[in-house]
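With one protein chain removed, the remaining protein chains of the complex are shown where they sit.
A and B are the chain letters, set down in written order, and residue numbers restart from 1 in every chain.
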Amino acid sequence: MAKKRYPDLRQIVLLVVLAAFLTVPLFGELFYTRLFTRIMIYAIVALSLDLILGYGGMVSFGHAAFFGLGAYTVGILAQHGVQTAFVAWPAAIVGSALVAVVIGAISLRTSGVYFIMITLAFAQMLYYFFFSLEEYGGSDGMPLVSRNTVAGLIDPGDHNSFYYLVLVIMLLTLLVSRRMVQSRFGMVIQGVRENERRMRALGFATFRYKLVCFVISAAIAGFAGALIANQTLYISPAFMHWTRSGDILVMVILGGLGSLFGPMLGALFLLLAEEVLAGFTEHWMILLGPLLIIVVVFARRGIYGLLAGAKDVD
Amino acid sequence: MDPILIFIQGLNGLQLGVMLFLMAAGLTLVFGVMNLINLAHGSLYMLGAYLAATFQQRTGSFLLAVLLAIPLTILIGMLIEVIVLRALYDRDHLDQVLATFALILFFNELVRIVWGPQAYFMAAPALLSGYIRILPGVTYPLFRLAIIAVGLVVALLLYLLIAHTRLGMLIRAGATNREMVGALGVNIRLLYTLVFGLGAALAGLAGMMAGPILSVEVGMGESIIILTFVVIVIGGIGSIRGAFIASIAVGIADTFGRVLLPPALASMVIYVLMAAVLYWRPQGLFPAHG
Partner (left out) sequence: MLTEPLLEIRQLVKSFGAMMVSAGIDLSIEPGEIHAVIGPNGAGKTTLIAQLAGELRPDSGTITFLGKDITRLPMHVRSNLGIARSFQITSIFPGFSVMENVALALQANNGHNFRFWRDARKYPIIRRSALEVLERVGLADRAHVIAGNLSHGEQRQLEVAMALGTRPKLLLLDEPTAGMGAEESERMVSVLRGLKREHTLVLVEHDMDAVFALADRVTVLVYGRVIAGGTVDRIRANPEVREAYLGYEEALSIYA
């Protein structure tokens, strides 16, 4: 029976979005360049959450902690004279990963609502810790004098160069993540999400796999944190507040859980809406709540899921 | 440490504890009976405070403000239950977390629109605004003592309700075996709405009493809801007794932590406590479901 090929709406939307990302700086509007840089960075952190949430089934409400940690690593190193990205960025990645090993090793012994609560608790611990750390800004946060240097290859002051660097990083992260979720490791993680008990009966030491996934996800979030510090040139404990974790969760759900591209769309949608609606009224947030409820109740698969229509999401 | 200081801080801890208990009791009931995580419980706390503050400004009486604000908070709570929460009972916890997080966003903005972004001032009732001598040479704010008293009375009333009334029996049954209660022909929907209303009343009351001590501002719900979740996780989800013991423990631990430790570490005390409890007794101290 001949198969009729319908144009996949998702692929079209993704191509359009990619085209948009590629061309934004060409318009020369600094405002939009900076906005889309932010969007891409949040796309990366939302993607990292999707790895554990959408693919691993681990509902973490403390993901922003790793995001903030990455930012603080950059800031603290800068305060001590380390300006090069080649040290600061790997440090952010490794730092977040190490903390994730500790947090994950403890939290992953629980599941369900307890896991949500304990990840939330750890994030709050980190938040309060940095909130009280006067040497590094305390509650006011600390400014970053200039962006990390990339061995003179990129002018830290040039917004366009930074934009394209972030774009490349985002695309690479998407690529690597996509390979990972389809790999043997990815299948194990998804199996754990679908039916952990069966996975253990089949012979998988599920704790190990969950922990590794958790750490990888945190490492990517830490990387995104380093980028956001470079973008906003300001590091604040607010990056780690639990409500920020909630925002990232919202991006993942709005965009489409378990799809990698969905969270990217979610970040785009949310941050763009924020800009557009804020132009109309300062109280635009009052729409976000009900909208999110409607999405959760009626359009659970998010934007990406809606685009897929009746087909299953990848 | 000076024993009088210990005593005073002990009272402060107790006061924080009973306030946490008011919040935790409602939250743990809702979670235990309806298996619903409600992040927006803090929003009811906030709304209670704002409503009471407004009524106090209009009427000049704290007591009247509380008497007016509580039923209104219950009403709002029940509306939330009927309009939003009913769609979530069958959903997984992630969906409930997201939807109730959305409610927080909504109510924060709503309060900003109706009352403005500035903090509100709420005065303690004139009768209770002074100090009382509890020991020779030691005075303590009367209002805080009143909070402790009210909290303990409410705890007692809750205990009587849960242990000695039919509604309480249904609640206890619902917390341990939801399906069975439905099968027995009880009007589950009504039970859920009532339980939620009760929780809303307790949260609102906590907010109203907190108003004169803390400030009435947008986002006041966020800080207390986290503490409250810590309490019910430590105490055991679905258990009022666990909530009581845990809230007193958390209240005292937090208070003494702030007195004894540098600020960075002080805030971490209760989270470390929760992480430790979850590590050794993942179900909490007194789990209702067993």
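The rule is simple: a residue touches a chain if its C-beta (ideal position, glycine included) is under 8 Å from a C-beta of that chain, and two chains touch if they have at least 3 such contacts.
The model shown is predicted, which means the values in this text are computed figures rather than measured ones.
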item: Omitted chain's touching partners, listed by label; value: A
item: Residue of A:102, A:145 or A:202 touching the missing chain in the full complex; value: A:202
item: Residue of A:44, A:59, A:188 or A:219 in touch with the missing chain, whole complex considered; value: A:188
item: Missing-partner contacts on subunit A, residue numbers; value: 179-180, 182-188, 190-191, 194-195, 197-206, 209, 212, 312
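FYI, only the chains that are shown with their structure count from here on.
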item: Subunit A and subunit B: spacing of chain centres that average the CA atoms, whole Å; value: 32
item: Of all residues in subunit A, those that touch subunit B in their complex; value: 53, 59, 61, 106, 109-110, 112-114, 116-118, 120-122, 124-125, 128-129, 131-133, 242-243, 246, 249-250, 253, 283, 285-286, 288-293, 296-297, 300
item: Interface residues, subunit B side, partner subunit A - complex; value: 31, 37, 84, 87-88, 91, 93-95, 97-99, 101-110, 112-113, 222, 226, 229-230, 233, 237, 262-264, 267-268, 271-272, 274-275, 278-279, 282
